[in-house]
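One chain of protein is taken out of this complex; the other chains stay put.
Lettered A and B in written order, each chain numbered from 1.
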Amino acid sequence: MTDNGRYAVIGKPLPKVDAASRVTGQAVYADDMLLPRTLHCRILRSPHPHARIVSIDTSAARRMPGVHAVITGADLPIKFGILPVTQDERALEHEKVRYVGDPIAAVAATDEEIAAAACDAIAVEYQVLEPVMSIDAALGRPKDERIQDYGGPNNIHKLVALEFGDVDGGFARADHVREDVFFFQGNTHLPMEQHSAVATYIDGKVTLWSSTQVVHYVHRALAKVLELPMNRIRVIGAAHGGGFGGKTDPFAHEIIVAKLAMITGRPVKCTLTREEVFYAHRGRHPVLMWVRTGVTSDGRITAMHFKSALDGGAYGSYGVASTFYTGALQTVTYDIPAYRFEGCRVFTNKPPCGPKRGHGTPQPRFAIELHLEKIARDLGIDPVEMKRANFVKPMTRTVNWMRVTSCGLEECTELVMKASGYRERERRSGRGMGFAISSYLSGAGTAIYWNDMPHSEVQIKVDRGGVTAYCGAMDIGQGSDSVLAAVVAEELGLQPKDIRLVTADTDTTPIDLGSYSSRVTFMAGNAALEAARKMRALLVEAVEASGRKYEEVSFEEASVLAEARFGTLTTAGSYTPPKIAGPYKGSGVGPSPAYSYSACVVDLDADPRTGLIHLNKVWIAHDVGRAINPLLVEGQVEGSVYMGLGEALMEEQTFRKGLHKWPSMLEYKSPTFLDMPDVETFIVETNDPEGPYGAKEAGQGPLLPVIPAVNAAVFDALGIWVDEVPVTPEKIVEALRRRDKGEPPRYGPQRFPEIPYPPTIKVDPPPRDLDRAAAASI
Amino acid sequence: MVALEVNGERTELLLPVHKTLLEVLREDMQLTGTKHGCELGECGTCTVLVDGKPELSCLLLPIQIEGRAVTTVEGLASGSRLHPLQQAFAELGAAQCGYCTPGILLASKSLLDTNQRPTRDEIREALAGNLCRCTGYMKILEAIELAAERMSTHSPSPLAGKEGMGRISDR
Partner (left out) sequence: MLRLPRFKYLRPKTAREAAQMASDLGPRAMFVAGGTDLFPKLKRRQFEVDALIGLDFLPRTIHRGDDETIVDAGVTLASASSSAELRGDYPGYAEAAGLVSSPPLRNAGTIGGNLCVDTRCNYYDMTYEWRKAAGFCMKKDGDICLVAPSSSRCWAVSSSDTAPMAIALGALVTLAGPNGDRELPVAALYKDDGIDYMAKQPSEVVTSLQLHAAGATRTAYVKLRRRGSIDFPIAGAAVALRLDGPLVTSCRIVLSAVASHPLEAAEAGEFMIGRRVDEESAKAAAEIAAKPAKPLDNADLSHFWRKRMVRVVVEQALKRAGDR
């Protein structure tokens, strides 16, 4: 498969183009900026999970020396939100608060201490309402009033019911049918950098520097709430200190600093405290899941019915998409001939959940991997072999219309099986190995705001100074700038470090929708490829017109010849995903121009007395299509394994008495150097037909299999199922106690609630030869 | 008036006494390479060296460390030549978002100053106070091992000396 020899840059483990600035402290993150006359902003937040605001008195705060402005919701009444269908947030709420941490007022002062003291001096009178803190409570009648005034019944936000193929027939055909219930606890991104934004208002224009993953969507939200045309707002992505999906919404503090800059005429900065980062959240939804699958006696799936209930927190955020995602990708790894999905998201009085690495898919992935393990054991078949027998094949359409192109599931599985010695593993009590697979998108096939425009655009300028590439994509540490540089360098015959980059600046760069859904390498990479090839064609034409060959002249000479011939040298490229969504409502969530695939084996020791787990090693293979830079791919894979292990074993966002139980880095457990085992990473290259040089995503997919592999390994070690995450020692001990009492050897949810799902929308499966013509043309 | 010695330079500053070293470095000395993640001693991001040992700048007052030498990430490179640790971190992709990197580099430097060839477990122990959310720690461990090897054998980086713009003729 490998043809890396063709390339000078692609496939080489080169340092990131910004590596030097990151290791010397020179990269300027938003909080590092201190413009002259900067005012500092602090935000007053709700102490109640659910309350009506009766009055807000800011007079004492306004009188404090050093305070320049105090604003409340009355100053920013227009609602916004990341999805067009859920514009339900306010930068500052003046009518009602919906979680502890909901922003109410903001102060700009000469220093942060004064701003904090002024916040404390704001008097707010509340009418406290009964909080809704669980899925069950949200499904029932609210005691006082609903959290949001849309959706329903009760505190239900969104209901979905879809059916593909003949599900009842599939179950009737099955030799064995099994049902399981699983729970995935919520958790958060915990980027090391606390969110930060700085705004100025000069010459009637707002400029905002922010630690955001999506300058474009922040740009849109600012325009809407500030009631300014987009051309009077500029959003720039500052050096980024980690996102993982947590900086993918437009946030209150971004709008607030812009407004305060407009009022005061001075730069205003707001950096969230760590506790506030927990309230900003948008992390992993807690999801309760029920799954029923029919199989033949040799383990072939005949039908699957999957139900999910998502605890969404207080606002919409990406929640509608998250809900669909809990049902979308089951079919992308396993050939499921008939599939029914019923999803539900509820509002609760907690910080809003949203997209975290794997967005809506780690929870169902965890559920179906364990569910299939259990079915294999019911049938007395090796779980690995049963899963393999159901693997989806390359170049197919799934029953729910997902178009699969390249697929390296087989190769990934074989690599981790061999390297880990899974099949020959030592069988002793307390030691276990677990296996799981997964898949993830290389960018969403449809944009958040449906339109026919490209999802990513790149411009290249060549002049006497060299090459500059412009793109709206935001490097959040994953190395998207380095990917752009690699693509342009490869095409023009340069080194990545020769390429100057201007990225993530809404004034100067063409649009890219942002660093989310693992879209940047695929989409911005393709856009860069097109722009670079056009530029190369101009250079070649000019050089050849002078009677020489492009390879024979220096780059400077080539660019002089071309500039003399054509004038200003600029080219542009763009990427629009193929129209592959199925013919049904909700089909926009799940389709992707390509899917990555991963397989993972976890080796651990579990102590039956304490329930404590010691991780021995993790093997992971990831089908990235092509590794544009293997160093960066490995980094993404290893980081995903780390985050998956954290979620599997210790990370959880839980609440007590209406409050976040532990909004601190001490009590929210993030694995340390001593908790992380060695990881052996294998890169699998399947050369995707539509990816740039064959590349697919690497940043999210490898997290997914790690979590079920941990639970499977715990079963392998101790013979008990922990059907929820995190797998804490107390849950293991409890499952063992139940086993010893003769009860089912299991810890996990007992039941799935009654949910008023609507009648299912029945969708015919796609015709078998749907993509044949398209595939033939690739 | 407090006299601080940071990266070999002595500076006298008039400061409110309750300002932490972290705040003074970032806000009064423009040494923003030192980052912060919690300001409560829970994440290690703001690690600096005090007399060669890693301490957390969010939990130190300048008045407490008068007369002691402070090293921040800005003090690691010699001019524009990177410290071997910085070089190895850059080459091996040990810095993704780079936000925890200054603290981890300094803790690593302190380790290698006292233990030239630490084992992987010794590195894990020494860095156990520094959280990173991006890398899964693997590339960091590899980079420290590479730097230790180069420092103890004085072998230069293979990339050193390869500066200058690439040319088509390089191919």
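The rule is simple: a contact is a pair of C-beta atoms (placed from the backbone, for glycine too) under 8 Å apart; a residue touches a chain by one contact, two chains touch by 3 or more.
What you see is a predicted model, and the numbers here were worked out from it, not measured in a lab.
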Inset, instruction - For the chain that's not shown, point to the residue among B:P54, B:G98 or B:G136 touching it. - result: B:P54
Legend entry - Hidden-chain contact residue, picked from the options A:A60, A:L228, A:A447 or A:L659: A:L659
Legend entry - chain B, residues in touch with the chain not shown (by the definition above): 16-20, 22-23, 36, 38-42, 44, 47, 50, 53-56, 58-61, 63-64, 107, 124-131
Legend entry - Those residues of chain A which, in the complete complex, touch the missing chain: 45-48, 100, 112-113, 116, 271, 273-275, 609-611, 650, 657, 659-664, 666-667, 669, 671-675, 728-730, 733
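Convention: only the chains that are shown with their structure count from here on.
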Inset, instruction - Take the average of all CA coordinates in chain A, do the same for chain B, and state the distance between these two points in whole angstrom. - result: 30
Legend entry - List of chain A residues in touch with chain B within their complex: 8, 13, 15-16, 18-29, 31-32, 34, 189-194, 239-244, 273-274, 466, 476-479, 489, 492-495, 497-498, 550-551, 553-555, 558, 631-632, 634-635, 638-643, 664-666, 670, 672-674, 676, 678-679
Legend entry - Touch list for chain B against partner chain A, complex: 26-27, 30-40, 42-43, 45, 72-74, 76-77, 82, 86, 89-93, 95-102, 105, 123-125, 127-139, 141, 159, 165-171
